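What you see is part of a larger complex, with each chain still in position.
Here the chain labels run A and B in written order, and each chain numbers its own residues starting at 1.
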Amino acid sequence: MSGNTIGKLFTVTTFGESHGLALGAIIDGCPPGLALSEADLQRDLDRRKPGTSRYTTQRREADEVKILSGVFEGKTTGTSIGLLIENQDQRSKDYSKIKDRFRPMHADYSYEQKYGLRDYRGGGRSSARETAMRVAAGAVAKKYLAEKHGVEVRGYLSQLGPIKAEKVDWDVVETNPFFCPDPDKIPEMETFMQALRKSGDSIGARLTVVASKVPVGLGEPVFDRLDADIAHALMGINAVKGVEIGAGFDCVEARGSEHRDELTPQGFTSNNAGGVLGGISSGQDIVAHIALKPTSSILIPGATIDQQGQPVDVITTGRHDPCVGIRAIPIAEAMLAIVLMDHLLRNRGQNADVHCSTPVIPASRN
Amino acid sequence: MSGNTIGKLFTVTTFGESHGLALGAIIDGCPPGLALSEADLQRDLDRRKPGTSRYTTQRREADEVKILSGVFEGKTTGTSIGLLIENQDQRSKDYSKIKDRFRPMHADYSYEQKYGLRDYRGGGRSSARETAMRVAAGAVAKKYLAEKHGVEVRGYLSQLGPIKAEKVDWDVVETNPFFCPDPDKIPEMETFMQALRKSGDSIGARLTVVASKVPVGLGEPVFDRLDADIAHALMGINAVKGVEIGAGFDCVEARGSEHRDELTPQGFTSNNAGGVLGGISSGQDIVAHIALKPTSSILIPGATIDQQGQPVDVITTGRHDPCVGIRAIPIAEAMLAIVLMDHLLRNRGQNADVHCSTPVIPASRN
């Protein structure tokens, strides 16, 4: 397994380049008996799909996924599930200019050094297009978690450049092109993004993903902690540069007496832990935040070198998102769902015998 | 592999509870021919060791490691390396009071729910004492990386509660009990910690780890990205709640035109990427920051529940670090070294044939 597989009992392996023939994935370890159809996967794919608003790339891809195996008469069979999305909009000519030069902050240089050659069309394997398959696979995990355990995995844009969401209204998230949970900030974001687009520049973002009603006990205590595996899954999304669980970096300046989440029979009094204690889910909401860097593909020329090591300028004229963070919400949800699904199966395998006499306390009261 | 193993080609598996008979580890996949003795491991163990200053726990452990296998006539043989530290100072009586109640922000509650029983003495397996073995194993990785590739892995305390280090003088780091790189801040930290100790409270911290002279090309492009694996390894350290690579969360407010690290024949012009492009090392310094929460074991009573779910108070009277972040520096270095070592071997396995004609450019000029 060299980098294209995630998970231990519920595994997802992907293939596909930005401008190749197709993207695909194999999900292995999905329990049998789950009702599953392409429509279940398409909803999240459509949320991630390019070209849906003027704030995202205008590249158009139907991103229609086909289930090739592992489902029989509408139900999963327990065998491996093959998924395929054929690429349609492959304007490879857009990329010929960058064939021999390394776009700053892109993977071009490191790929070239590692592999000695690369598919330069649209970033090849390093393109965020690869994440379509993560979204499709994550939708399977989401469905199982929801149907069998009532777990809900959701996300929102908590910050767009300098603009922070100050309240979280889940009903608003899916009704605006930014996945912004704070209705008061949407006009500000629109204005900001229009100005940004004109400037040819790009901006970073902060996303928050939350899983509710997660069973207590998921996660392994040392290296494969639930928070560690979430960090792995989220940091593995293109452009992510930081991951926080619960209070995250705010804990640096916090005192133990104020930071600790006290337990009462009526529930935890707070959720600074973000739902993970000692690497194991506590039954509180799992809360994670991620930082996404500004898109590196911008219209403003930048300095770089070419394959001979000579200095050259580079400008990216293709179709790109000015803020990759926006479309990353379904991806982050998918990765969180995949990690939870994997740990659910692992925990069930190992701790099916367990009977704990202590009652499970409710999630945070605040 | 249920949580106690990390790595794919260079793997570390650990065992041991805080108040058990011994801690141990097996390192598998260390190349043969590396000169290795217990002294090589002891240096970092001593840096992590409790009881070395009045700012850390007064529990005293010699933490003397024995190499039980895998080394013959002073050199590694390529077979698995067994490590052992026998526990000496096992004052289990300290912990009888918390046997039937769950310390807030500790793993007590989640362990009990997951396993139905737990070794309550000193946190059992969830104790930070387990990390001694990570440090020992990391020292092997560090030695190999340094001897064979000139890689240097180091760390420092970048923030202690509200006090931020404002400059980095590596020569200062090992000469003060805080691993603080800024000589001007040390007196402030001393004053702060003395007041904190008196108050019976604890404080969070931010650490920075840096790996220099890392070969270009380490890391796999999709799920097992180098940054994702670093995030996994660092978030898996007890008390860590956030991980950043390079600019980290600062990238949220940054524009693409200012954030991107441009390439010139003389080197990168900056290192916002933290040494990783597209999940693959770029030859720049690998830079990661982590947030550690304040110690949960404090002298100030807190509310919790007992095993019957009834409300009770808890106070932790054992010997604890008021700031766990301080002693975590060797641990963070060790985890970073283990990840780099694993990816070095993986990359060598897969890309030994590669010849890239593009010259490797120097690390950041800034």
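Criterion: a residue touches a chain if its C-beta (ideal position, glycine included) is under 8 Å from a C-beta of that chain, and two chains touch if they have at least 3 such contacts.
Since we're looking at a predicted model, the values are computed, not measured.
Whole-complex copy count, one sequence throughout, 2 copies displayed: 4.
In the analysis below, only the chains that are shown with their structure count from here on.
One inter-chain figure worth recording: chain A and chain B are separated by 25 Å, centre to centre, where each centre is the mean of the chain's CA atoms. On the side of chain A, the complex with chain B involves touching residues 1-6, 8, 14, 102, 104-116, 125-126, 130, 159, 161-162, 201-206, 216-217, 219-225, 227-236, 238, 240-257, 259-265, 269, 272-274, 276-283, 291-298, 300, 302-305, 307-311, 346-347, 350-351, 353-361.
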